[in-house]
Structure formats: structure tokens, C-alpha cells
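One chain of protein is taken out of this complex; the other chains stay put.
As written, the chain order gives the labels A and B, with residue 1 at the start of each chain.
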Amino acid sequence: MDAIQFIYLVPLLPLVGFLINGLGRKTLSKSLIGLIGSGVIFLSFCISVLIFIAVSKEGFTTQDIQYFDFINVGKLNIPFEFQVDQLTSLFLLIITGVGFLIHVYSTSYMKEETQSGYGRYFSYLNLFVFSMLLLVLGGNYLIMFMGWEGVGLCSYLLIGFWFKEQENNNAAKKAFVMNRIGDVGFLLGIFWLISSFGTISYHDLYNSSNGIITSISAINSPAIVAITLLLFVGACGKSAQIPLYTWLPDAMAGPTPVSALIHAATMVTAGIYMIARSNILYSLAPTTLDVIAVIGTLTAIVAATIAIKQNDIKKVLAYSTVSQLGYMFLGLGVGAYSAAVFHVMTHAFFKALLFLGAGSVIHAMGGEQDITKMGGLGKKMRVTYITFFIACIAISGIPPFSGFFSKDEILSAAYASNPLLYYIGLGGALLTAFYMFRLLALTFAGKFRGTEDQLHHVHESNATITIPLVILAVLAAVGGLVGIPEVFVKNGNKLNDFLSPVFAHSAQIIASQEVPHQTEIILMIVSVILIITTSVWAWKKYKEYQPGTGEESVFGKAIKNKFYVDEVYDRIIVKPLNALSRLLDNVIDKKGIDGIVNGVGRGVNYGSRQLRLLQSGQVGSYILLMVIGMLLLFIIQLFTK
Amino acid sequence: MGITQILFWFLTILALVAAIGVISSKNPIYSVLWLIVVFFAISGHYILMNAQFLAIVNIIVYAGAIMVLFLFVIMLMNLNAEAEPVKNVYMKMAGIISGLTLMIVLVAALSHSDVQNTIIRPGTSIGLIKNLGKALFNQYVVPFEISSVLFLSAMIGAIMLGKKDPVKKISL
Partner (left out) sequence: MEIKWYLFLSIALFCIGMIGALTRRNSIIVFMCIELMLNSVNLLLIAFSKMHMATVNAFGTSMATSAQIFVFFIMIVAAAEVTVGLAIIVMMYRNTHSIDINFLNRLKN
């Protein structure tokens, strides 16, 4: 229990780091900034490990730690509280662990920044981790919302880190606005929770013995469906699901480690965390779960399709993130909460690895991101190549690497719920394998297609970049072994057992359909064979890629242009909104509101000029006014009773 | 109508007439003289209410010292009736009307109260110098001493104000 007493240090340390780096960005040296920025995260990670050990001990019960009253109005009392349970401690490990590696990586990756830019970068990064920790540690939805908003703010700041280019600013703005749309849903959900249950504290809502939600047995009551849908809108915004996913690919405008942080450890997993945290609420609303499953599946397949034709190394990875998040939502939607959390974990490893590897490549290529201009880098960058290869295998779902276990768990749960979801999900997995190996082949295999200058420049990155890659590669390779399916090893799914207290009540509500072991094994074998075949085909097809002039099919063109989603949004939402706001600006604001405001100003001005005449400065008139005032007071006092 | 009442009404009328004289005479010297008459009438009222000591103090301090000071200042400045600046007629009317209204309001407010018919009888020796002296030098000795400080500071203030501007002197 000792470690849990110090839980406040976990978010506090990054906050301190943020303050030091933010305030001292002009005075501290670069190495000191890097040391502070990474050091605080490392300390947080150490505490998180201790907490994890304490939590995984036998007989641990969920701890609710209240610090002070935050909002106390009438009957509503929202304290500032933290809650520690298995889910929290797992997320703490992911955030601080992967976050730390990304920080270390950044110390080298951002070397060329100016001094104050370097400090600014690390302070934002620390603030980002702080917000995310606040989000997962919070003991009620308000604290979560604070972290939620903090994460949104930091993503804005970091995506627009190179704010001198208007394009980056636009991307940052897009991310912020998309998140804001989701936040409205989340906020409304919280308000609805308050009005129907009078509390938003997890302890009061989900307490296993006498929680308000826990004791509800009615399924699909309208209020709960509405609340869960609203919360899901929030999750959609943050975790980039259809229809709010378009910000995530644009978020590539930020520095590459930031993309890694957003995609792997923080930010996008917030939506998953929130739904996993509210699992009891969601289990009571099967309708919402169906919606989530459908949206998750759709996102998975659509994003994977778009990823096939992208030529920007980071864009491919971005769409792959969207697609993987779709899988996580599919898992949540079919009630396999722990599988979704498992996929969050493995995804954090291999996606961080992929992004950091991509960062290493971009660094070596001197900022070039187009994969059609790369090729043959495998010989020059061995470490990056091998780690990237491991990540590709992991994300494609080839055993025994981590992605296989988590994806398989989700897919088999989907099969149990509805085979159609399974087939679409499998299709998405095949596409994943295809675009990942296409990416791998185009980048590392074949001949170099860039300029001569770039060829000379290409080199393996230094140790601060490669060491995080190696660590993440090891994790991506073996990380899946904590959740081996039951069919292979009895009690092999350690993660499932670890998380079971959190999802125990949901498991009671949703009668879990077990897939017969035989079927499960057959499905597994079929999917693995298909995936390997696709991978090899993709590798072969793109190994000797030469930029051709082949005509694109209509469909291919559509994919290349991301199904014109951005254009459609632009047409149906942005343009009319712009027109409307121009109208409002010209007519109502300039004429109406400005008229009122200026009129008030002019009126006051006129009135004061008239009133100034009263201030004659002559004592006699002052006395007279005083007497009249006195008289009025007397009259009011004496004759109005 | 006893002798007290006759005296009361006499002093009252005297005070009111003299007060009107203060504000209506053109020459400030006459105003001062009328004011002295008012003070004497008020002192008479004090005696009627057995405040003999205060009556004497009133005459000495006000009618004696303060009014002499006024006369002295007026004569020092050599003011006379022609020196009086002409005041705006409307301001005059407004002043008179508001003053009268105030009086009417106050009288009307008080004429409904219960205390107004309490009768004040002469007699008792409270106002004698012996009693007041005892109270003044026992209970109120501290305020009494403080008032001497007040006088000192008033004196210093008056001297400071009356002095020629020292800055000017230096510059000349």
C-alpha cells in the first residue's frame, strides 16, 4: 500500500518538469532540459511500477484517494480524487513507460531545434504526459475531463509546434476543433450523469457492493443509452473514429515523436480508457455497444483501405492507427473489454516503435517523408530496419508477436458476437498486413530512389534513438505473451485475470458467448495463413517498385484521396459554416452587435459629457446638491413606512 | 403663562429674528452682531434648562472669543456691503426652497412622534460647575487632555496657514 500513498507524485512530477522546462526554456542548457524532461517521466515510471506491484498483490481492492473538495454546490459534491485499480495501474505503466522512451528519443531527434524551442517542446511533452496521467488517475469524470481537455490542448500545441508554417497551424486547429466536437458530447454525458445519478464519482457509481450503476438491473433504459452514446461521441473525437477521424492523419504535421506519443501512449487511447472505465454503464446499454462495434469495424476497414494508397510514411502509420483504434472499439463493442485494453497495450508498443522508426528514417533522409522516394534503406540502417520489421510483423498479427494475441482475442470475441463483424475485421487485418509490408518494402528494400545527396546523408541514427527502438522492439515481440489464449495454455491469459476485477460486473451482465475451441483454432490458422500470404505478396509486389506512370483505377484514385472525406466535410460543413459566419460577421456582428456596443459607448460618452456640467467645482452648488440628497433620504426614511 | 414660559417665548423669538438677521444683512459686521444676539438668546435657553456652566462658556467662547475673531478678520480685510458678490437668483431661490422643505419635512416627521410632549421642568443642580467639573476631571479627563492637544494642533495649523509662503521667500 505504501506506493499508492505517493500516487500524487505520478502526475505531479511531469507537471514540475513542465514548469521547470517551460519557465527555464531560455536559460537552461539543452542537455539539462532533456535530462529534466526525461527524468521526471522516468521517476513517474518507477512509481508506476511500484504501484503496479502493489496493485497486483493478492487481496488488493480498488482505492479511492480524496484530496480536497473541488466543487461543492448544494447537493453536488465533486472532490478532487484519484482512483487506483488494475486498469489505472496498467495505463500508468503504458503511458509513463512508452512516454519515457519517446522522451529519450526526442532528446536526440529534436537536437536541431533552437534552445527555447527545445525547452518549449519538452515542456509541452511533459504537460501532455501530465494531462494523460490525470485523465487515467482521476477518480471521477470531472478529473478525467480535466485531463481530457489538457490532452486536447497539448495535442494542439504540439501538432502546431512548428507554427511558422500555416499548414501546421491548420492541422492543429483541425485537431482542436474535431476534439472539441467530441468534448461537447462528453460534457453533455457528464451533465446527464449528474442530473440522473447526482454523482460522477466512479466510487459511487461503480462500487461493486453498493454502486448506483452497479445496482441497476434494467437493460437499455433510455437515459443510460443516451449517456453512453454521448460519452461515445467524446471517445470518437479523441480516439479518431468515424466520423471524427480526419484530424489524426493531419496531426502528422507535428514532430514525429509527438505523433508517436499521440498515437501510442496518450491521447487516442483516452477514448478506449474512458469506455473501459465506464464498462458497467456500457454493459447496461447493449444498443450503444452495437453502435460502437459497427463504428469500430467500419473505421477499421475504411482507414485500412485508405492506408494502402498513401505515400507519406507518417500518413500510412496514421491511418493504420485509426484502423487499429477501430479494432479496439470493435473489442469494446462486443463486450471484450480486457481484449481491447490488451490491444491498447500491444498497440502502444508496436505503434510507438513504428513511429520512432519512421522518425529515424525521416531523420536519415533529411526530412523526406515520401516512401516512393526511399528504398534500399535496410542495408544502411540495420537497427531501424530490423526493429521496423518486428513492428510490422506485430501489427500484422503474425504469431508469436504481440499483435497476433490481442487482435486474435478481439476477433474471436467478434466472431462469438456476430460472424459478419469477424469477416470484416479479418478483411481489415489482411489490408493491414498488405499496407504494412508495402511500407516496409518501399522503404527498406529494393534500390534507392532518392537524390544523390540524400544517399550520402543516409546513416544509422545514434544510440539515443536506436536504444528506445530496441527496447520497444523487444516489447512488441514478447508483449503479447501476457495474454496467451486459453486454447494454447491453461490460464495463459494473465492480463485477463489481472483485469478481471474491473470488468467482473460487466461479465455478469453480458453473458459471454464462448467460441468452441476447435472453431477458434481453425479461425486462427486460417487467418494466420491469409495474413502471411498477403504479407509475402505485398513484399514481393513492392520490393522492386519503380515509380511508374500506370493509370489509377477510379477506386484507387478514390482511396488515394482518402475517399474524399476531407473534401466532403469541406463542402457540407466547412463551406456553409464559413458562409454563415461571414453573413453573421457582416450583418449581425458589424451592424447589430457592434452597433449596440458602440451605441452604449457613445451613449455613456454623451451622458458623461452632460453630467460633467454638474461638476461645476462651485462649493455652493455642491452643498445644494448635498441638501437635496439629504432631503430625499429623509423623505424616503420617514414617510415610506 | 408662568415666568419661564414668557422667558422661553421671548428668547425663542429673539433667536429666530436674530438668525434671520444674520443671513439677510448685507454688511458682514451686522451679521456678526446679529450672531452675537443669537448666541446670547441660546445662552438664555441654557440657563432656562439649568445648564448654567454651558451658558457661561457659550458666552465666553462663542460670543466673546470666536465672534471677536470674526470681527477681527472682517475688519482686517476691510470688507463692507459693496464687497458682497452678487449671487445667481436661481441659486438663491433653490437654496431657500430646499432649506424650507427640509424644515417642513423634519417638523412633519417629528410632529407624529410620542416623545414630543415630554415636559421639561426647571430645577436640579446638574448644570452647576461643581458637578460638571467632577465629571470632567474624573470620567472625561482623557478626552479633556486630548482636546488640549487638539487646540495645540489647531494653533500650529493656523500659524502655518497664516505664514507667508516660505518657498516664495527663498526664490525671491
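Following the convention adopted for this analysis, a residue touches a chain if its C-beta (ideal position, glycine included) is under 8 Å from a C-beta of that chain, and two chains touch if they have at least 3 such contacts.
Not measured: the values here are computed from a predicted model.
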>> Of the residues A:S215, A:Q615 or A:T640, I need the one that contacts the missing chain.
In response: A:Q615
> For chain B, which residues touch the unseen chain?
Replying inline: 4-5, 8, 12, 15-16, 19-20, 22-23, 28, 31-32, 35, 38-39, 42, 45-46, 48-51, 53-54, 57-58, 61-62, 65-66, 69-70, 73-74, 76-77, 79, 83-87, 91-92, 94-96, 98-100, 102-103, 106-107, 110-111, 115-120, 124, 126-127, 131-132, 135-136, 138-140, 143, 147, 150-151, 153-155, 157-159, 161-162
>> Suppose we count only contacts with the excluded chain; which residues of chain A make the list?
In response: 615-620, 623-624, 627
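Criterion: only the chains that are shown with their structure count from here on.
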> How many Å are there between the centre of chain A and the centre of chain B, using C-alpha atoms for each centre?
Replying inline: 84
> Tell me, which parts of chain A touch chain B in their complex?
Replying inline: 620-621, 624, 627-628, 630-631, 634-635, 638-639
> Can you list the residues on chain B that touch chain A in the complex?
Replying inline: 87, 91, 94-95, 98-99, 101-102, 105-106, 108-109
